[in-house]
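Left out: one protein chain. Kept in place: all the others.
The chains carry the letters A, B and C, assigned in the order they are written, with residues numbered from 1 in each.
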Amino acid sequence: MKQPLVKIEDVYKDYQLPKKYLFQKAPFFRALHGINLELNQGSSFGIVGESGCGKSTLARIVMALDNPTSGTVFFEGRDLFNIPSAELRHLRRNFQMVFQDPYGSLNPRKNILGIVAEPLDTLKERLSFAEKKERVSQILVEVGLNAADTDKFPHEFSGGQRQRIAIARALITRPSLIVADESVSALDVSVQAQVLNLMMDLQDKYNLTYMFISHDLSVVEYVTDHVAVIYMGQIVEQGTTKSLFQNPLHPYTQTLLRAVPDVNPLNKRREVKERIPQFEMTSKSCPFLDRCIKATKNCADNAPKLVENMGHWVACFNPDVA
Amino acid sequence: MFRKLAEVFGHGLKNRSFVIGGIISLLFFLVAFLSYFWTPYPVEDINIAERLLKPSTKYLLGTDHFGRDILSMLIKGARNSVIVAFVAIGIGLGCGVPLGLTAAAKKGWVNELIMRFNDFTFAFPSLISAIMITAILGPGSINSIIAIGIFNIPVFARVARGAALSIWKREFILAARSAGKGQFKISVEHILPNISSMLIVQATIQFALGILAEAGLSYLGLGTQPPMPSWGKMLNEAHTFMHFAPQLAIYPGAAIALTVMGLNLFGDGLRDVLDPKLRRSR
Amino acid sequence: MTLLQVKDLSVTLITAQGPQEVISNINFSMDAGDKLGIVGESGCGKSISALAMMSLLPPDSQTSGKIILEDQDILSLNSTQICSIRGNRIGMIFQEPMTALNPVKKIGAQVSESIDLHMNLNRKQTLERVTELMDKVGLAVSRFPLNLYPHQLSGGQRQRVMIAMAIACNPKILIADEPTTALDVTVQEQILDLIRDLADSSGMALIMISHDLGVIAQTTQNVMVMYTGNIVEMGRTVDVFQNMLHPYTYGLFSAIPHAGSSAQKKRKRLSCIPGQVPELHLRPQGCNFADRCSKVSHKCKAIEPAATKISDQHQVWCYHPLTQEDKK
Partner (left out) sequence: MRIFLAKRVFTLVLTLLVATLVVFVVLEILPGDPAAVMLGINAEADTLNALREELGLNRPVLIRYIDWVSDLFTGDLGISYTYDVPVSELILSRITVSFPLALLAITLSTLIAIPLGIIAASNHNKPMDFLVMSFSQIGIAIPNFWFAMLLTILFSVTLRILPAGGFAGWDAGIGPVLKSLLLPTIALALPQSAILARVTRSALLEVLKEDFIRTARAKGVNNQGTLWKHALRNALIPVVTIMGLQFSFLLAGTIIIENVFYLPGIGRLIFQAISQRDLIVVKNLVILLAGAVIMINFVVDVLYAVIDPRLRGDKDV
């Protein structure tokens, strides 16, 4: 079997919280709770969840910008958290990131050349200024900007153009993986469509792998071929986009999908029923217990593991098999 | 670089504080510079016969109790103020900014340590440090430089850290880290340029404060020593003659006030000139 | 009965490029109990028009036209009269629940403030009213005591406090400016339900401002689509969303990836509107959308189009409304 490009292995991430009593052991917040994933070359993998579910933390760990508390990430078979830092720096040319905020992700004090060329430092060979400029101009054209834009500064561009610059920066080292953390969320729909199209074209051209993180389900459905739904730091459902979106099994996935307001005013939504939690939540319970309409005693006592069901994986004792 | 400076300057010309403050500050520096080449009379010349003269065409601002020319002493005193304030700013920037940048980059106990050090140094206003130093070394202008410089360190460290922390949260820092840049390189390449305008503004304010502090120390006799004239020292001497030559108290004080006001206005103007640019490009 | 009538409203703001007209001559009206949506991309003037109705624009802005609430022109009132309308006859909810509440005041005090200002109640009655309001927005006082501070609540809960504040004095109109943009979908769903239920049960009119077509579709009966300070299409939500006539409205709809796209065998490119929303000082002459429009003609570039009535309920500001053919 072919080796996966990225292998996320049992990743936990805890953040310390401030103490509430003086002599208490510092409490922690578990942002990620045993995440296992494999991303194959050329695929686009979606990570879906609400704010605070840990999806951005996961992105940062995959990018080796943050250390997991336990577990690790393999990139092209190499353990990112167990290699010399010089090697990691060099390896970084192969995975790059496109961020959410087109205004915050470009240093306002640097010109476009400086911004886009920055990842070139991860290459082993040192490039001359002329070589850098040549490569930057080339990539700018590729993302739909002008080769002459190298001397301009970020504030001279609109939000959509800035996001193109960010894509150019991520692409300049010809990486195999691009992690896109809410990369189109801040854009207006008309611009969002342009940027999505660009990303799709680039994927076809360079056989890129995307890890596409978003809270926008319709965008994820459109862009990705595999998807994982994260709730409170755990994967609750995972599978091919097609099977997951057409046949969501986990109550949480269903809640998410149903909550998206339909653009057709004739498709009136059902009212949400008020749920009264019936079971006491413990550290062993299913994380979705207090919001689940199908919760049982079993769910309160044991956390379900991911099991295969109807062609994809779901962590639920009572999946909705229609 | 030059294009940017020219741009800032162009915006500045529309700002009243920037222009007025800039002109006053420039005059002050020119006068201080002038003292190296020329003063109307040598300030060491004691001429008891012509003591405590009122302003006249010979002595534009009159003479003091030793018959020294007040104008000459003011000109030379400007030089003294500039040097003390400059070196003290240098100490503050040189130690404070790296400390602040480190605290912002490292977080954890390093940050805690630096911040405690900061709070602690704040507990010793320059006058108290100067008193301690004088108590063991005896008075001298070096004292004032060290004392004011030490007090400047936590000021710059705080400004640098505060500004740096907000820059560290921005996404372009994550981008730089994904490009394999370490904390030091990021601090120098990304953080510093983005907080430099704040540091410059703070420096002009500290410059003004430094002049005030130096005057205070010299006034108490803890700072600059005779025969080098200083504005604070002149005020101290004027105090003795307050009852029959009150005019002596006017000039040095006015010189201090005008200079400090000029620098403060310039700092305010500079902040306004630099700020909207920052906001727009965010 | 006409509750609110906006006549020839124009707003000019002072920007970095000098004074710019951000809203040009918009006209609309609504009756008691109506639910009106305003939709458009950032910078189209949808929030500005809401702020104009509340007279909350920056002091250096210029406003012309009329905003008639029942029988009063809001734009002609002095500041005392305006204050007696705000929070009393018009309530408003803002986008950022995190920053829209005063961090150093207890939530109970923040909700009771508008009651104290506009209703003549004694302390006990005020407390009763606040308790009733908190119940209504789903923050029962038993679980959420009134002495909590905003930072102790989640985003959705804060937005509920905002809603309680806005409806405290039974306003005639509730303006919701992107009330759920900062919230997660599941929370958004609850907040939208709450707003709609409150409007239905009290007969209060609702102006829902959003960039999200789905939100507008699910909460409004009428809608106006705005682009760079102009209304480009207006009508019943069903008509506009099912049978859009302006190329811009159509462009908006085709640019969003639709649910069910994963069912298709081959991924299609998204159709998108070329170019970008022009900056205010770079708006073209004539129709503002001309530069990005597929059906542009010479006329579009010369003269701004006036309203074309398609039916009693449906108007479009375009010389070349789309036909069924165009949409294929």
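Some points to look at:
Basically, contacts are C-beta pairs under 8 Å (C-beta built on N, C-alpha and C of every residue); 3 or more make two chains touch, one makes a residue touch a chain.
None of these values were measured; they are calculated from a predicted model.
One of C:A32, C:L75, C:L117 or C:I310 touches the chain omitted from the figure, and that residue is C:L117. The residue from C:M54, C:M134, C:A199 or C:L213 that touches the chain not shown here is C:M54.
Only one of C:L153, C:C287 or C:C318 touches the absent chain when the whole complex is considered: C:L153. Contact with the chain that does not appear here is found for just one residue of B:T39, B:S126 or B:S144, B:S126. One of C:V6, C:A52, C:I85 or C:L280 touches the chain omitted from the figure, and that residue is C:I85.
Against the chain not displayed here, chain C makes contact via residues 54, 56, 79-80, 83-88, 91-92, 94, 96, 99-105, 113-114, 117-118, 143-144, 148-149, 151-153, 162, 165-166. Contacts to the hidden chain, counted on chain B, fall at residues 116, 119-120, 122-128, 131-136, 208, 212, 215-216, 219-222, 232, 235, 238-239, 242-243, 246, 249, 252-253, 256-261, 264-265.
Operating definition for what follows: only the chains that are shown with their structure count from here on.
If you average the Cα atoms of chain B and of chain C, the two centres end up 52 Å apart.
Distance from the chain A centre to the chain C centre is 31 Å, each centre being the mean of its Cα atoms. The set of chain B residues touching two or more other chains comprises 280. Of all residues in chain A, those touching chain C in their complex are 50-51, 158, 160-161, 188-194, 196-197, 200, 215, 217-219, 221-223, 241-242, 245-246, 255-266, 268-269, 271-272. Within the complex formed with chain B, the residues of chain A that make contact are 60, 63, 65, 88-90, 92, 95-97, 99-101, 103-110, 115, 118-119, 121-122, 153-155, 166, 169. Residues 41-42, 184-186, 188-190, 192-193, 211-215, 217-218, 220, 237-238, 241-242, 251-253, 255-263, 267, 269-273, 276-277 of chain C are the ones that touch chain A when the two sit in their complex.
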